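In this view, the complex is presented without one of its protein chains, the others remaining in place.
Per-chain residue numbering starts at 1, and chain names A, B and C are given in the order in which the chains are listed.
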Amino acid sequence: MRIECCHCGVRGHEEFAYLGDATVVRPAAVDPGSPIDDATRARWAQYTYVRDNPAGPHRELWQHVWGCRAWLVVTRDTRTHAILKVEPARDLALARTADEA
Amino acid sequence: MIDRTRSLAFMFDGRRYQGYPGDTLASALLANGVHLVGRSFKYHRPRGILTAGPEEPNALVELREGARREPNTRATVAELYDGLAATSQNRWPSLRFDLMAVSSLIAPVLSAGFYYKTFMWPASFWEKVYEPLIRRAAGLGRASGQSDPDAYEKAFLHCDVLVVGGGAAGLAAALAAGRAGARVVLCEEDFELGGRLLAENRTVGNRTGAGWAAYVAAELAALPEVRILKRTSVLATYDHGTYAALERVSDHLGEPPPYQPRQRLWRIIAKHCVLASGAIERPLVFGDNDRPGVMLASAVRTYLNRYAVAPGRRAVVFATCADGARTVADLARCGVSVEAVVDPRAEVPPPMKAAARAAGARLISGGAVRRALGSLRVRGVEVRTADGAIERIPCDLVCVCGGWNPSLHLASHLGARPVWSERLAAFVPASLPPGMAVAGAANGELGLGDALAAGARAGLAAAADCGRAGQSLDIPDVEPEETGVTPLWRVRASRGKSFVDLPNDVTDDDVALAGHEGFRSVEHLKRYTTLGMATDQGKTSNVNGLALMAEFTAKSIPQAGTTTFRPPYTGIAIGALAGHHRGKDFKPTRLPPSHRWAQQAGAVFVESGLWLRAQWFPRPGETDWLESVNREVGAVRTRVGICDVSTLGKIDLQGPDAAEFLDRLYVNGFKSLPAGRARYGLMLRDDGFVLDDGTVSRLGDGRYILTTTTANAARVLQHMEFCHQWLWPHLDVQFSSVSEQWAQFSVAGPRSRDVLRKVVDHQYDISNAAFPTMAAAELTVLGGLPARLFRISYSGELAYEIAIPAGYGEALWHGIMEAGSAFDIAPYGTEALGVMRIEKGHVAGNEINGQTTARDLGLGRMLSARKDYIGRVMSERPALLAPDRPTLVGLKPIDREACLRAGAHFVGAGAEPTAANDQGYMTSVAFSPTLGHWIGLGLLAAGPRRHGEHIRAWDPVRNGDVAVEVCDPIFYDPAGERLRA
Amino acid sequence: MPDPAQVSVSALDATTGHSDHGGPGAGVTASEIPGAGLATLTARKGQRGRLADAVRSAFGCDLPDRPKQVLGRGIAFVWSAPDQWLAHTPAMPAGGMEPYLRERLTTLASIVDQSHGRTLLRIGGPRSRDTLAKGVPIDLHPRAFQPGDAAVTVAAHIPVHLWQIDASPTFVFAVPRSLAQSFWHWLQASAAEYGLDLAEK
Partner (left out) sequence: MRYSILSLLSQAVRGNTGWKPVWREAELKPAYDVVIVGGGGHGLATAYYLAREHGITNVAVLEKGYLGSGNVGRNTTIVRSNYLLPGNIPFYEWSMKLWEGLEQDINYNAMVSQRGVLNLYHSDAQRDAYARRGNAMRMHGVDAELLDREQVRALAPNLDYDNARFPIQGGLLQRRGGTVRHDAVAWGYARAADQRGVDIVQNCEVTGIRIEAGRIVGVDTAKGFVRAGKVGLACAGNSSRVAALAGLRLPIESHVLQAFVSESVKPLVHQVITFGAGHFYISQSDKGGLVFGGDIDGYNSYAWRGNLPTVEDVCESGMALMPMIGRLRLLRSWGGLMDMSMDGSPIIDKTPVGGLYLNAGWCYGGFKATPASGWCFAHTIARDAPHALNAAFRLDRFATGHLIDEKGAGAQPNLH
C-alpha cells in the first residue's frame, strides 16, 4: 500500500506503524480515590479489546514512524485497501479534547 | 536475429554442442536435433519442447553446476552463453532410458488423488516408508544445497507510465507516452524488444516487424525520460500503483561480472501502467499429445523466423484458428515439408485453404489428430478424417494451435476476475486495477494493427493523465489478418493419454474423475488433480482444463470460471527478494561509542537487538567466560569497573506540562521530583501489564531525561508519541530521542567516586554530601567537555552513570580508564552487568516479558493511589489481583555446588512434576562470585509468603532437577548501604 | 579545555581515499561533514507563529512548514516533523547549540542538541541517484525532488533524514550515529558498480 502522510506526502506503508481501530472511545479517567467497579472494568475491557472489525471503510490509527512520526487517522476500505481519507490524529484529538484543555 | 559469425559451445547431459549468440538453450538444442529434453513429474514420460517462451511446461533443466545450479530452468528462456552447462531432470539412470517410467504401466492406479486413498496402514509406515518414497519420486530438479554465491540487489523506480511488454502494443505505448515527455519505464521479459514481431514473418509499414521494433527501440533509447529494461519481467501488481519486476542482470553470462548483481528486484511505483503482455497460445488435447515434437504453432514460427531453426523436416499442422495458415506458409517458405493440415472445422476458411494449396500440403478438413505416434520423438500422427476413417501420417513435427489466451495475470493480481469472450474463446481482462490499461493481445486485440493502435492510444492517455499531452502516433499500416478461432477443447475418442497439464501429468481422464468425485469447482479441480500447480502455473493448461470440467459438468465455461491469479507471474529467485539483506547485512548493526576500544581490548561481543555489545573482556590466561565474568564482578564489588550503557533509550522531555505528562505515563508520581534528582519509574500498557521501567532525571534547567531499557527504547517513544498526539494533545510538552546523542557509561564500585573526581572538572563537588544517591547534574569533564552525571546504581555499589556527547565518548572512556588505572579499574560487559543486577534483585527483560504485572514483580507499592495513570483500571482485573499469582522471589540451590538454569519450572518439594503442580518458573540465573554459588530470580505462586521454603527447580530439557530455597530477591546488601556510601 | 573538534571522533571507520569500483571514473562521491552543529527545535504549544517570527528576526529566514531546508544567516533549518526542525550550523557555535539557539529563541521552542547524534554525509556525483535508489524509497528525480527539498525516511532499514543542496546533484544525509557504519557499508556496496570516490574529510 501507499499512504499519503499529511506532512511528508505519499510513502510506502512499511514506513508506517499500525495500531488499529480509531473509533473506539477511551473511557473517562477514573478518579484515583474511588474504587474500580465492574461497570468501569467492563467499559475499559470493551475499549481495550473489543472491535467492530468491519469489511469496508475503517477508521484506523497509523503512525508515520519511519518518517515524521506523526500519528494519523486513515480511513481505508478493508476489502480493497483503497484509502479514502488521511487526517492528522493530533488535530482530531485537539478538537475532541478542546474542553479538557 | 542470430549472429552466425560467432559460435558458442555448450553442454547438455554431458554432451558438447554448438549454438550462436541470440539463441536460447531451446533453440540451440533444436538446431542440434535434440528434441528429448526432460521427463515428466508423475509418469516420467519423455518430454520435449512445446513453446518458445516463459510459458514452457516441459523443457525444464538444471542450469549451471555446483553452488550455482538452478533446477527447473526453462530451456526456452535460458539465453545461450559460451560454456553453458545444463542437465536433464527427474530421470534415472538416464534421460533416454528412465526406469521410473514403469510408473506409466500402473498409471490407472495413480489416478488423480490416489494417495489420499491408500498408504494408511500401518500408520507408522507413513514417515518411514511411503513418504520418503513419494518425496524422492516427486520433486523435479535438485537444489545445490549450497549457499548461493551470487549477489542480489533491490532498487526503487518511480515513473509516470509503466509499460509491461515490448511487443507491438508495448512499443507503441512507450513511444506515444515517451514522445509526450512522460517518465516511462518499459519492461520486456525477453532479451530483445519486439515480442511476436520477432517471431512472425510480417511487415510494419515499409519495415519488417523486427526492423520496426529496432527502429522504435532506437528512438525510445534516445528519449531522456524513457528507461528500457530488457530481461525484466514484471511479476506482480500490488496496491496503489506498486509493481514488482525482476531484472536478470547477469543470467545470460557464465557468472555475474565484478560489482554486478546476478539479478535486481525493482519496486516500481507508477502513476499509470499499460499492460501489453501479449497472449499465450493454447495447445490441443489429444492422445499422447506430450510427445517430443508436438509444438505450439506460434513456437514453431518463432523458431523458424527468429532463430532460423527448423524444429522438424516433415510437419503436420493441427489448427483450429487463423494461425494455422501463417504456420503452413512459414514452414513451406523455410523448406519444411508440410505433410498435412488437419483442421477440425468442416468449413475451412479460405486463407487456410490457400496456404495449404501453396505448400502442396494435403488439407484434412473436419478431421482431428487422435494420437501422436512415437515415444522419444513423434514419428507420425493418427488422424480421424471427417468420414471417421483413421489414417496414419508420418511426420517428425506436429504444430498445434488451439487459440490464444491473453496474458492477463497482472490485471487480476488484485482480485479482479476476467470475463469470457466468445469471439476469442478466451478470458479477457474486465475490471482493472486503478491506473492500469490493457492493450494488444493481452486485451484480446490480436491483430497487429489493432495492437499497435491500442498501444498508442493507451500510452497517450496515460501520459496525458500525468500532465504530459502529446500527439497521437500515426500507425504504420500492416496487412490485415484474420484472427478467428473455433475452439476444440479435446479430441474425443483419442487413443493413449490426452494430457491437459503436462508438467503435472494431468489427463482429461483425471479431470473427468475429479468431476465424478465431486471436485467440480475449478478450485477443487486444481487442488485435487494439481492441474495448473506446476512451475508454469498452467499458462498453457488452465483454460483447457476448466473448459473440460465445464463440459463434464454440463456448465458453461464462464460459469466454471478461472482459478485465482496470484503473484508472481513467473518464478522469481528467493535471493532476489532478499537483495542486499543477507548474511551479516540481514539487519543493520548498531555500534555503541566504546565499540572500537572494546574491539582492540579483545572483547567478546553479543547481539542485543540491533546492537552489538561487549559481553565480557577476557584477559590473557583466562580459560572460560565464567572466569572473566567473575573477575569483572569482583572488580566492581571491590574496586571499580566501567561499562558502556549507551544502548539504553534516552528521551529528552521539556515543556510546562512535563511533570503532568510523566504522572500520567508512569504508575508512580513525578510532580514532586526536584531539580537535580533522579527517580526510578514504571510504565504499564493500557491492558495493565508492565511495559517498561527506567529512570527519570530532572536537570537544573527543568528538563527531564528519561531512560528506557535497550529492548523497549523504540516502543516507549512510540507510546509517548501516541499519548501526546492522540490522548493528551493539549499538554504542552515536547520530547525527542537523544539515545544517539549521548554516550553513557556506568562507573561502578567503591572507588568509582575516586575515579570520577579525576575526570569531573574540579569546580564540581561530587562528594557524598553534595551529590548523594539519585542525584543528577549537568557538569563538565576532562577540562571543559559538557557531560551529565547521575548517581544511579544498577550494580548495588556506589555507582554513577556519566553521559557525554557521543563523539567525545571514546575520549571520556580513555579518561576514565586512565584515571582508574590507579585502582585497577576493569571494563565489564553485559554478563557481569546481569550478574550484579540479579544479585540485587532488579527485574529486567526476562521478568518484564509482557506477561507480568507490577504486583507480580513485587513493585505493587509503586502503584500510586493519588493519581490516574495508563493501565490502572485494567491492572485491577480480578485475575490479576489473585493472591496466588506467580510473584517475584529469589532462589538459592540447597546444595551450594548446584547450578541453576533459567526456564526451570517450580514444583513443591515432594510433589510430582505435573501440570497440576506447576507453580511458576525461574526467570533469571547467575553464578554469584560474591556469594560463591548460583542464584536465581523466579516467579513463584504466592512467592513472597514462601521465603525459606524448599522447592524443586525442574528442568528436564536439560536434565536438571535442583532443590532450591525460596528467598528474598535481593541477595546482596538488602539495606542498600553500599550504594549510599 | 581541549579542542572539542580534536577530541570528537567520527562514527565511521574509513571515509577517505578511493574505494575500488567497477566503472572507470567516479560515478559517486561521498564524504562525511564533520564538526557541524545540529539541534532539534520543537515549537512549544501554540507558539509556532511567534517562533517563526523569532527565527526570522534572528536568522532572516522562514521556518518551512513542509519538508524543506531553508538557509538563514549562518544556519539552516530542515523540517523534520510537524512543528519540528533540525537546526544545522556548519560549525559548532561556541558554547554549543542549545545556548546559541535558546538565547535567540527563548522559550518559544524546546531545543535539544543532536550534534553528536547524527553523522552527516554529503553524497553526490552523476550516478548518485542510481545508487541511492537501491535503498532510498522516495523519488529523487529532478521533477520530484529539487535543491531545498528534504525528507525523513528509511533507507536499507536505516532511518535517514536527507535534503538536497544543489542540482549537480548533491544530497546531505543525516544518519543516526550508531548506524552510520552500516549505512556506509550499504552505500559502498550500492555505489561499487559506478565507482565511489571518498573525498577528503
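Methods note: a contact is a pair of C-beta atoms (placed from the backbone, for glycine too) under 8 Å apart; a residue touches a chain by one contact, two chains touch by 3 or more.
None of these values were measured; they are calculated from a predicted model.
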item	value
Omitted chain - touching chains that are shown	A, B
Omitted-chain contact residue, chosen from B:F119, B:Y259 or B:W597	B:F119
From B:R202, B:R267 or B:R596, residue that would touch the chain that is not displayed	B:R267
Full-complex contact with the absent chain, from B:D585, B:D868 or B:E949	B:D585
Touching residue (missing chain; options B:R136, B:R357 or B:R896)	B:R136
Footprint left on subunit B by the chain that the document does not show	68-72, 106, 108-109, 111, 114-121, 123, 126-127, 131-132, 134-136, 138-148, 150, 152, 154, 236, 238-239, 242, 244, 265, 267, 413-415, 509, 513, 516-519, 521, 523-524, 527-528, 530, 534-535, 537, 564, 566-568, 571-575, 577-579, 581-587, 589, 606-608, 685-689, 845-846, 849-851, 874, 877-880, 901-905, 913-915, 917-918, 921, 954-958
Interface residues of subunit A (partner: the chain not displayed)	1, 12-14, 18-21, 41-42, 45, 48-55, 58, 60, 76, 78-81
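Criterion: only the chains that are shown with their structure count from here on.
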item	value
Sites on subunit B at which at least two other chains make contact	269, 730
Where subunit A touches two or more other chains at once, by residue number	12, 69-70, 90
Residue ranges of subunit A touching subunit B (in the complex, touch as defined)	1-2, 12, 17, 19, 26-27, 29-32, 36, 40-41, 44-45, 48-49, 61, 63, 65, 69-71, 80-83, 89-90, 93-94, 97, 100-101
Partner subunit C, residues of subunit B touching it in the complex	153-158, 183, 257-260, 267, 269, 580-581, 585, 587-592, 610-611, 652, 654-656, 703, 730-732, 734-736, 738-742, 782-786, 805-811
Subunit C residues within the subunit A interface of the complex	66-67, 80-82, 84, 137-138, 151-154, 159
